[in-house]
Every structure is written in C-alpha cells, then in structure tokens.
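If you scroll down you'll find the structure; I have some questions about it.
Chains shown are a subset, placed as in the full complex.
Chain nomenclature is as follows: A, B, C and D, assigned in order of appearance, with residue numbering initiated at 1 for each chain independently.
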Amino acid sequence: MAELETFPNPRPERDYEIEIVQPEFTSVCPVTGHPDFGTIHVSYVPGELCVELKSFKLWLQTYRNKGIFYEAATNEILDTLVAALAPRSMTVTGEFSARGGVSTTIHCRHDGE
Amino acid sequence: MAELETFPNPRPERDYEIEIVQPEFTSVCPVTGHPDFGTIHVSYVPGELCVELKSFKLWLQTYRNKGIFYEAATNEILDTLVAALAPRSMTVTGEFSARGGVSTTIHCRHDGE
Amino acid sequence: MAELETFPNPRPERDYEIEIVQPEFTSVCPVTGHPDFGTIHVSYVPGELCVELKSFKLWLQTYRNKGIFYEAATNEILDTLVAALAPRSMTVTGEFSARGGVSTTIHCRHDGE
Amino acid sequence: MAELETFPNPRPERDYEIEIVQPEFTSVCPVTGHPDFGTIHVSYVPGELCVELKSFKLWLQTYRNKGIFYEAATNEILDTLVAALAPRSMTVTGEFSARGGVSTTIHCRHDGE
C-alpha cells in the first residue's frame, strides 16, 4: 500500500510555506456508495521534513474506493500528514463538489508546539 | 415536515470550519407574493454536532412557498441552526438576486459561549 | 391564472430578433418531488406580435410547483409561445442545474411557415 | 437639440466595419416611468459617410428622459443612423438590464442596396 515519503527540509532555519493542491481527489460516500469528488489543499510550514509529492499523490489515491464522510476525510488527511511530517503548522482544506445543489468545504488547522 | 438532522462531530477536540453553500434558495416576498431567489452560505465551527447535508437541503426547501423578508429569513436560518447544533460559532449569509436592479446581501454571526 | 400577454410588433416589416433570459426558472421533478432550477432563454423573430415581459415572467412562475421533466418543459414553453405569438421563428433553451454532478441543457427550435 | 454629425469615409473604396459600443444608454419605461438602462452596440460598413463619435454620444443622450420600449428604441436608433449615414449595412443591438430577473436583448439589421 502507498506510503507517504518525506525528504529533509532544504532550509529548516527559515519558516516558509509550502502549498500543495490536488484537484483530483475522489472517495466514496459511506451511505449511498456513490463517488465523491473534491480538491484537497495542503499548506504547511515544514519542520525537519517535507512531503515528497509523488508519494503524496499516490497516498491520496488510496481514498479512491474508501467509504468516508467529508469531515472525517479532511481531518484524517491532516492528522496523517502531521504524524508523518511534524510541521510547524499545517492547514488542510477539502473542497467537495455539489450534491443536490449543495457544496461543502472543510478547513482544518494544526499548530505545532 | 422536514427536520434538520445532525450527526456527531467526528473530531470535536479540534476547532475546524465547515462551509456549506446552497445556491438554490427560494422563498416568496410577503408583500408582492412574487418569488425571491438567493444563495445561502453557512460557515461554522462545530461543537458536538454537525448538520447532515441532505436534511439541511430539505429543510431549506420549506422556505419555497413561505412569505418572508430577506433580513428575517437570514436571521431565522441562523437561529434555527444554532438551536439545533450549538456550534462554537456560526455565520449565515443570504445573497439575494437583484430586484429593480438592486441586490441585497445579509451577513449574520453567532458566537457560542 | 397567469396568461401570456402580447403587444403589436412596432416594426413588423423588418425581420429582427428579440432575446429574453430568465435565470430564475424553477419547477418540480415529477419523480422525486424535489425542486429543479434552470435558466430559460427565448429568442425569436416576431411576426405581428411581441410577448409582454411582465406577463411572460408571471406565466413562467406557473411552473413553480408543477411536476414536469426538463425535455417536456422546454418543448411545452416553445409550443405555448409559438401558439400565442406566431413568430417567424423561435428558439427556446432550458439550461438546468446539475443533479448528481450531471447538468442538462435542452435546445428546441420552431420555424414558422 | 443634439444632431448626428458625419464625416467623409476616409477609405470608401474598401468595405470595412466600424463597431461602436455605448454601455451608458438610459431611457424611461413609458408604462411605469422608471428608468431603463442598457448597452447599445452599432456595427456598420460605411458608404460615403461615417458617424462622428461625440455627436453620436450626445444624440444617444436625448433618450435619457424619453419614454420608449426596448423594441421601438433599438429599431428607431437603427432607422435614424441609416437615414443619416446610408451605410452599406448596419446592425444595432440593444442589450437591456434585467427587470424582475428577466433581461432582454434586441438585434436589428439593415442591408443597404
């Protein structure tokens, strides 16, 4: 199974921000079984580690056939990235496509100690 | 009649924000009897409960043939959601279509205790 | 019940085109009972008669609580306007909001004899 | 009162097209007395004469407090310009602001002999 890979932050003495946008997120609604679609935005100030982009993409693909709600998915992506990277701070936003005309966006933030 | 349903917040120990946009709100002007149209934006930091999206959509549809002014509708939607969810904070914005060239937007905010 | 009103074409000796756009069309799905939303575009070359805009708006509002499919609604709007106006030609387009991610547009045309 | 002024076409041996857009047209609804707003587009192939732009702007301002319907205004602007310029061909489009959610556009064309 896909795992998040990391590489050493090339400039750890500076607080700077890395934004990553993946507009091709898809998972499955645990109630209806229908696919959900969305865009995942990650923004973080790295500590010692940065996430390797290709492994990030492959890891997000593990949600493709997984049943999960929007609120849980966005929080879980944040928790997993925080565990892997120990960032100084991180925000994850999940912007999901409209269902029945109604669209939803979830914004979660973690501040490192 | 449609009722708001809730589900337990999957990550209550974190303050995070849920935004919901419904661009298909419609009600009736209590003076002229003509239909009004608008977009309702809800943004909140959940406490113990989140609103279930399908019940939210159905509940907003109960305004379809109801006579109500913009200012009252937007405040009432906020009050009803606050009563049902007890959010840490919540904003409701009603963005209404132009009438006679003039368009109106109402922004209401509730801060929990 | 609302009826379409007409007025005499002020320049019948010239073939010219009148476009009308109503972005606030709503009807009800005959299967699910849920509201549908769309934009109705009418474009015609008037013969002896033009449609009066306010009566057109009120007449379209009669679909508000009517159960009808997109294909039937768009064709019926064209047929009713053709019967009332006897235009030299007319196009009606119904552009309906996405349901389950899928959006639909219907284009119908009538050529007068 | 403002009159349309003309100047000789600097290149009458070539068929070429002049487009003019005035987004600040306003007149008055003859029924309600309320102001109407719109954009007038003129496009023509000049014959011997071109319209002088400042006089065109001033002449369109004569509609400011005049009661006239959209269909009549657009046709009248075309007829007046055709009479003044004898163009090889001319199109006038009046694109009017929404009233009661409904917006209207009128396209008229004259082909010279």
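Criterion: contacts are C-beta pairs under 8 Å (C-beta built on N, C-alpha and C of every residue); 3 or more make two chains touch, one makes a residue touch a chain.
Because the structure is a prediction, the values reported are computed rather than measured.
Asker: Assuming the complex is a homo-oligomer with 4 chains given explicitly, what is its full copy count?
Answerer: Per the structure file, the complete homomer consists of 10 copies.
As a convention for this text, only the chains that are shown with their structure count from here on.
Asker: How many hops, at fewest, get you from chain A to chain D via touching chains?
Answerer: Minimum step count, chain A to chain D: 2.
Asker: Check B-D against C-D and say which one is joined by more contacting C-beta pairs.
Answerer: Pair with the higher count of C-beta contacts: C-D.
Asker: Could you work out how far the Cα centre of chain B sits from that of chain C, in whole Å?
Answerer: Spacing between the chain centres: roughly 31 Å.
Asker: Could you state the distance in Å from the CA-based centre of chain B to that of chain D?
Answerer: 45
Asker: Could you check chain A for residues that touch two or more other chains and list them?
Answerer: Each of 99-101 in chain A touches at least two other chains.
Asker: In graph terms, with chains as vertices and touches as edges, which category applies: line, ring, star, complete, or other?
Answerer: Graph shape here is other: it fits none of the named patterns.
Asker: Which chain pairs here would you call touching?
Answerer: A-B, A-C, B-C, B-D, C-D
Asker: Quick one: in the complex, what on chain C touches chain A?
Answerer: By the definition above, chain C touches chain A via 34, 37, 97-101.
Asker: If we count contacts the way the header does, which residues on chain C are in touch with chain B in the complex?
Answerer: Counting only chain C, the residues touching chain B are 24, 26, 34-35, 37, 61, 64-65, 97.
Asker: Would you pull the chain B residues touching chain A in the complex into a rising list?
Answerer: Touch list, chain B to chain A: 9-11, 14-24, 46, 50, 53-54, 56-57.
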